[in-house]
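With one protein chain held back, the other chains of the complex are shown just where they sit.
Presenting subunit A:
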Amino acid sequence: MSDPILKLEGVYTDIAQYHILQGVDLEVPRGAVTMLLGRNGVGKTTTLRTIMGHWRAKAGRVLLDGQDIAALPTPAIARLGVGFVPENMGIFSDLTVEENMVLAAVSGPIDPARLEWIFSAFPPLKTFWKGHAGNLSGGQKQMLSIARAMVEERRLYLIDEPTKGLAPAIISTMARALRELKQQGASILLVEQNFSVAKALGDRCAVMDDGRVVWSGDMAELAHDAGLQERLMGLSMEAHQ
């Protein structure tokens, strides 16, 4: 793989006394969707948080376009063009939808054409534009969370379980929006437990176990090999979608 947008080399991260990441090697290719898969508790979220600088890597390198960002503060990483959608949405519920979006556009006013695109992907955001984000439903909050990352063109999107706990209709809205983002040539690192979404969106795939990446390759290869899935994750994903 040539010139990845993001490369993790031997990343170790501890949280308190726990050794969560134990030498993560990962490459995220440019202009493609990379799925980060694995059972619960293997370190997927910690990997994203380490890239964002929320947790500091104890050892190893995190290279964004060749620049080591492992020691940079989180805001600096964000301003380098890394859009992060955390697992728990993390919207600002006291602010309006509009204010949430304006805050997320750190490099200047929101491009109207991009906003129209976001509205077409997530119509409820247009409806409740002036309303408090705290009054949105769970699915709408997740839409806002993703929309905030999409409000500007980012070099890399880190998205943590965007469909977790959502109704099927909203999951398909999410998947459609992410597919459109992908079609624009975005580079995305996506943690996703919903296999049908993962299969539909993923180009590449990395499977984690015990704080390491134990397999990486094409999504299609994993999707069509139930034996590999069973071996890597202890389950057949088809059975768990």
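FYI, a contact is a pair of C-beta atoms (placed from the backbone, for glycine too) under 8 Å apart; a residue touches a chain by one contact, two chains touch by 3 or more; residues count from 1.
The rule we apply is simple: contacts and distances are computed from a predicted model.
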Undepicted complex member, UniProt protein name, chosen from "Peroxiredoxin", "3-oxoacyl-ACP reductase", "Phosphate transport system permease protein PstA" or "Amino acid/amide ABC transporter membrane protein 2, HAAT family": "Amino acid/amide ABC transporter membrane protein 2, HAAT family"
Absent-chain contact - pick from A:Arg79, A:Lys126, A:Arg176 or A:His224: A:Arg79
Contacting the left-out chain in the complete assembly, out of A:Leu6, A:Met52 or A:Met233: A:Met52
Of A:Lys44, A:Arg148, A:Lys182 or A:Lys199, the residue in touch with the unshown chain: A:Arg148
Full-complex contact with the absent chain, from A:Glu99, A:Glu180, A:Asp210 or A:Asp225: A:Glu99
Interface with the unshown chain - residue positions in subunit A: 52, 54, 73-75, 78-79, 84, 86, 90-95, 99, 102-104, 106, 148
